[in-house]
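Shown below is the structure under consideration.
Here the complex is missing a single protein chain, while all its other protein chains stay put.
Residue numbering begins at 1 within each chain, and the chains themselves are lettered A and B in the order written.
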Amino acid sequence: MTTELSVSLWRGARNGRYETYRVPLRSSQTVLDVVTFVQRHIDPTLSYRFACRVGVCGSCAMTVNGKPRWTCRTHVAKVAGGGRLEIGPLANLPVIKDLATDMQPFFEKWQQAKSAFAPTKTRHDAIARIRPDTPARKAADAAIECINCGVCYAACDTVRWNADYLGPAALTRAWTLVNDERDGGNIARLEAIAGAGGCHACHSHQSCQELCPQALNPTAAIAGLKRRTAAAYLKGEIKV
Amino acid sequence: MNVRLYLWQRATAAVMAPLVVVHIAVIFYATRHGMSAADILSRTRGSIAWAAFYGLFVSAVSIHASIGVRNVLSEWTPLNERRVDACAVFFGLVLAVLGLRAVAAVVLP
Partner (left out) sequence: MIGRAAKHRDSALWIAAMVHRVSGLALAIFLPLHFLALGLALESEARLESFLRWSDQPLVKAAEIAFVFLFTAHLLGGLRILVIENFDWRDGQKQLATLAAALSAIVAFAFLVRVF
């Protein structure tokens, strides 16, 4: 029974390299515990992001043995086969330093997808009465719990291959708004996601759906958007 | 890829799905009976049905394959968008011309 873990961490920015550290193996250890140990006891210059440590904020997402995951919710015992672990920053995003990426492109695409609520009422109007059991509301509710952690974006090969592709998170949020009866921005939104880099670029690899820590299903949301944009285009409601 | 190309690609795919099944059946039939060129051509020459079937197949595949190739070129090569479009259109035309020529070769009496 080994008592130590050999962990490789990405150091530097884009032209960096992996450096190896030895970390004591503990029971119920998470990958975030390992990274924290290195920063506190071995190398204080290590840069990484975290906040809640308990799996509700999504800030600690990193690439663990090739897969993007929340490091606070990944037990070392589950992923460190043979006592080895390789941790890098999230893929498909610029690296600021070490394990911290620049999330700006991720949020810019969110804006480009018009994945923001477009209100049709003001505070002076009565509150909208929304039934929770309509098919549209159920579809929106099934997709709404995204906390923008970037795991799906990092996992997506189409994001990697297609610089224009808006990505699973931005499109999933667009889907919730398309299904929101209070929202008034659908024409602009459907046009934004019907062009190059829009929902039709998705090849349904489903890496997003398999890896989403919130168990969301971007593939299904994007399939819904493909149907909605196709119908809108055929009816002449949107131009591409 | 945009909604317009998407619709053309998915529509031609749906049209071709049954055509593909029939084509596989035709290939199996021809190989099982060890058909020679004479056997094949005696069935296809002057046949409006075969002309319509394969004419439709060739037209659909020219559109479908060129859009598919366009996606692959766009994602897996460093070519810019105009070049990718040009290659895809060229490929589609090659398939349409050679394909309709092949259909003519076997159905014209």
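Just so we're on the same page, contacts are C-beta pairs under 8 Å (C-beta built on N, C-alpha and C of every residue); 3 or more make two chains touch, one makes a residue touch a chain.
Not measured: the values here are computed from a predicted model.
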Original post:
Looking at A:A80, A:A100, A:A140 or A:A155, which makes contact with the chain not pictured?
Top reply: A:A155
Original post:
Which positions on subunit B touch the chain that was left off?
Top reply: 10, 13-14, 17, 20-21, 24, 27-28, 31-32, 36-38, 40-41, 58, 61, 65, 68-69, 72, 91, 94-95, 98-99, 101-102, 104-106
**OP:** State which residues belonging to subunit A touch the missing partner chain.
**Re:** 10, 16, 63, 65-67, 86, 88-89, 91, 95, 155, 157, 160, 203-207, 210-211, 217, 219-220, 223, 226-227
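To be clear about the criterion, only the chains that are shown with their structure count from here on.
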Original post:
Using the average of all C-alpha atoms in each chain as its centre, how far is it in Å between subunit A and subunit B?
Top reply: 39
Original post:
For subunit A, which residues are in contact with subunit B within the complex?
Top reply: 158, 161-162, 194-196, 198, 200-201, 226, 229-230, 233-234, 238, 240
Original post:
Which residues, counting only subunit B, touch subunit A once they are in their complex?
Top reply: 1-7, 74-76, 81
